[in-house]
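Worksheet: the structure to be examined is printed underneath.
Only a single protein chain was left out; the remaining protein chains are all shown in position.
Take a look at chain A:
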Amino acid sequence: MTLHADLDAVLRKHLKYVDGEALDPDRPLRDLGLDSMRAIDLLFALEDTFHVVIPDELLTDHTFATGRSLQVTVDRLRRQATQPTDG
């Protein structure tokens, strides 16, 4: 699995220790320089780019653990946003 190009691009801007290679989806983002202050900036960037709202209950270390965990979360929220609602 590789990350979507647009997610890779957003992530890259908030990680201090990345090189030119494509991001390893399973590399812990903390190791690449994500800290609590950068995490909030990343959160806003993700919401703006993918037109989703990440609810409080998903603002956990688990969600922000890796590129893969973020991609899974964003994909699910986008699917939910486009599903037709009853009535």
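One rule holds in what follows: contacts are C-beta pairs under 8 Å (C-beta built on N, C-alpha and C of every residue); 3 or more make two chains touch, one makes a residue touch a chain; residues count from 1.
The rule is simple: contacts and distances are computed from a predicted model.
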item	value
Undepicted complex member, UniProt protein name, chosen from "Acyl-CoA dehydrogenase", "Peptide ABC transporter permease", "4Fe-4S ferredoxin iron-sulfur binding domain protein" or "histidine kinase"	"Acyl-CoA dehydrogenase"
For chain A, the residues touching the chain missing from this view	16-17, 30-37, 39-40, 43, 56, 59
